[in-house]
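With one protein chain removed, the remaining protein chains of the complex are shown where they sit.
Labels for the chains are A and B, by order of writing; each one numbers its residues from 1.
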Amino acid sequence: MTTTTRPDERPGLPAHSRSFGARLAAGAATPGGAVYVLVLVLLVSIIISNPNFGEPGALIRFAGRTAPIAIAAMGQYYVIVSGEFDLSMGAVVTTQVVIAGNMAGDDSSQVVPVLVLMLVVGALIGLVNGLVTTLLRVPSFIVTLGTMLALFGFLRYRAGVAPAGNPVDEFREIGRGGIQDVPVVEVIPYPLIIVVVLATLAAFSMRRPFGRSLVATGDNPDAARLGGTSVWWVKTRAFMISSLSATVAGIILVGYAGGRAVGQGYEFSAITAVVVGGVVLGGGRGWVLSAAAGAYALELLFVLLTVLHVPSTWRDSVQGLIIIVAVAASARVWQVGRRGGAPPPTTEPDPINDPINDPTTDSATPTPPTPGTHQGEHR
Amino acid sequence: MKRHATRRIFAAAAALTLLAACGSDSDDSSSDDSDQWYVQADFDEQNAQRDATFEGDPATPWLQYIDGEMTDTAAFASPGAKKVCFANASVSNPWRQTGFLTMQQQLEVLVGQGAISEMETRDAQDDDNTQIADIDYFISEGNCDAFIISPNSTAAITPAVERACETGKPVVVFDRGVETDCATTFIHPIGGYAWGIDTAEFLVDNLEEGDKVIALRILPGVDVLETRWAAAEKILDENGIEHEDHFTGADPTEIKKIISDALVQGDVDGVWMDAGDGAVAAIEAFEDAGVDYPVMTGEDEMSFLRKWEDTGLTGLAPVYSNFQWRTPLLAVQMIFAGQPVPAEWVLPQTPITEDERAEYLAANEGLPDGHYAKFGGEDLPGFPQVWIDREVG
Partner (left out) sequence: MRGRSAGLSSTAIVYLVLLATTVVGAVLTATVGRNFFSSGNISAILTATSILGLIAIGQTLVILVGSLDLSVPYVVSLASIIGGTTMAGESGNIVPAVLLTLAVAAAIGLANGLVVSQLHVHGFIATLGVGLVVSGYIGTNYQGSSGSAPKAFRAVDEAKIGPVPVSVLIMLALAALAFLMLSRTRIGHHMYAVGGSPEVARLSGLRTSPPVVVAHVLCSVLAGVAGLLLLSRLSVGSPTIGSQGGYDLLSIAAVVLGGTLLAGGRGGIVGTLGGVAIFAVMDNTMGALEVNPFLKDVVRGVIIIAAVAVYARRNLQVRPARFDRSVPPAPAGSTPPPAQEVR
């Protein structure tokens, strides 16, 4: 069963050798592809409901403001695809917002040092999460839950409930500003540029050996280990990427909105975005760009609810139904794909995924294991 | 296998339908639930209290009260320093934090005067169940001479407050109320309706009929917040101001998105908030969209006052008097001195207008954005450093 796993940009689609159109259609029928269709459908529904949202200026601003959650979702993707969770993301965002507010308060010469400090802090938190998970063998759900409690508690204890204020305007420009006077769209927000650059890097990284080891690790850690992957280091890097992405999200958010109370619940938003993007909790399957698309789909859904004047108290319910349906649908598609609706991908054998000597790999059961609760037998 | 899969889908679809059905059943009952929070008598009472005469020195508003029934405390009169037990709902937002800092400095003064020996604090972290346990713990283990309770919610904490009253010791309740009058005194500013009336009247005065107001609310189900909107909504409706309300969780990101989306859909002429958290984000959304500032009501939080001054928008800072956090300990001192205290101690609650803004900005210069202008602690020891460092507990 490990053979169906393919990292991001090498989707082992049956349609690999067919025409572009056919490949597109086949791609859209996978969970990672369907999310783009979902984005499109939501976008069209919004524009039909209120044409104002279709104006280029409105669209680009929307794309810009959704950047932080998309970035966080891509970061969370690395952790999830390696078979783990990162619940500390929201606490990391808040940590960074407090650092920015307290240390880059009114001195613009502090912007660069503070940014560096924030990235270092982000990397360190990720390193701790990763090492405790891999070396001390504590489930990441618990590690990052503990990190979340500890970080939130420490922040509030030291800094009070709120940062002293917003960081200087130069700092906030990163999240609030953009390239002005652009034809048609008026402005290109910096966050949009950041998310595009990071998405490109992410897509690239998933084609590299690191990305492939990551997916292999999530799919079957034992096989990955036997294949020579340093599982602890691969996962630890995933946690660092996750925390760093939360850091970047924090940098943008403190610019976009400033203030306090930013970041609470961000981990749930990010995880939701990742699964709406067709990435499977439990690891081993899903595309990084689909995670970002999942974030866009969710935010579009919220806009649609606003446009349709759904009472704000009902939005939780709608969101709840949508994520269940989205994930159920993708579970079905993965399942059908694996049941032999398609022949096994024809790509070259992957030594990392070779299940030899792995007592737990049961190639006789190519169905997703348990009812929903286990995405792979290696949970 | 195929049939099996189909059956599964049916089963699961049935489950989801079940959930959805739970939802749709309620539609009929839900339509008028906002009325749950609107009590005409309370509205009228608080409306009248806005113009009432307060007894006492306006320089110490935390000791002012509206003339009314007094509790005779002669039976409590006794010499010596007393131990106070404080069951606090939480310090999880800047308003409560500012208040708690003020309370601790007030405590320092009273300890110095020999009126109070110590204050033991238990913090319920926003949980009714924890607060009930905290109060019961105080009753059985605390060796308390008096109880101060800042209830996490009104109805749920009532039985525990009654148990505290049954000890025969003085009980001081402040901020949110409880559904019993057994407490020696219940200290609170005028209330949520007054907030709603002040803010909605300001919007009505500065807007035209048919203008649109976005109401940014923190979360549903909290009475002190619900009554603010209930009163405001009523007045806005009566005056033909269009409005739509959103729950934001006080998250500035959420606030900015809501305003941005509203601006894409059409003009927004006014913004109403049930607390000042995130007011700046709301204002910035107008800036980023390149449209005129709205008429706006925030709160006396420094971040809003500063942004208000910078932008010069038409605004009002309603106040839920933070200085009420000084009153409970002073009340305990009075009670053990045998001085009568108001049974319901209604403190003044006056919004900060544009004319008064400069004065409050100057008085609170250098204090952080999460500080509240009407905190009333300028004469306490440690000012201003304690409110800058913000170390709670």
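Basically, a residue touches a chain if its C-beta (ideal position, glycine included) is under 8 Å from a C-beta of that chain, and two chains touch if they have at least 3 such contacts.
Please read these numbers as outputs of a predicted model, since none were measured by experiment.
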Shown chains that the omitted chain touches within the full complex: A, B
Contacting the left-out chain in the complete assembly, out of B:Asp175, B:Glu201, B:Glu226 or B:Glu254: B:Glu226
Hidden partner chain, touching residue among B:Ala155, B:Val291 or B:Ala358: B:Ala155
Per the touch definition above, residue among B:Asp123, B:Asp145 or B:Glu233 touching the missing chain: B:Asp123
Touching residues on chain A - with respect to the absent chain: 83-85, 87, 132-134, 136-143, 145-157, 221-222, 268, 271-272, 275, 280-282, 311, 313-321, 323-324, 327-328, 331-332, 335, 359-360, 362, 365, 368-375, 377-379
Touch list for chain B against the chain that is not drawn: 8-9, 11-12, 14-16, 18-20, 22-23, 26, 29-30, 33-34, 36-37, 90-91, 120-123, 125-130, 132-134, 136-137, 140-141, 152-156, 158-159, 220-223, 226, 247, 392-393
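Just so we're on the same page, only the chains that are shown with their structure count from here on.
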Separation of mean Cα positions, chain B and chain A [Å, integer]: 37
Contacting residues of chain B [partner chain A, same complex]: 1, 12, 16, 19-20, 23, 91-94, 97, 220, 244-247, 249-253, 255-258, 260-262, 264-266, 277-278, 280-281, 284, 288, 303, 368-370, 388, 390-392
Contact footprint of chain B on chain A as seen in their complex: 50, 52-53, 55, 58, 61, 65, 68, 156-157, 159-166, 176, 253, 256-262, 264-265, 302-303, 306-307, 309, 312-314, 317, 321, 324-325, 328, 339
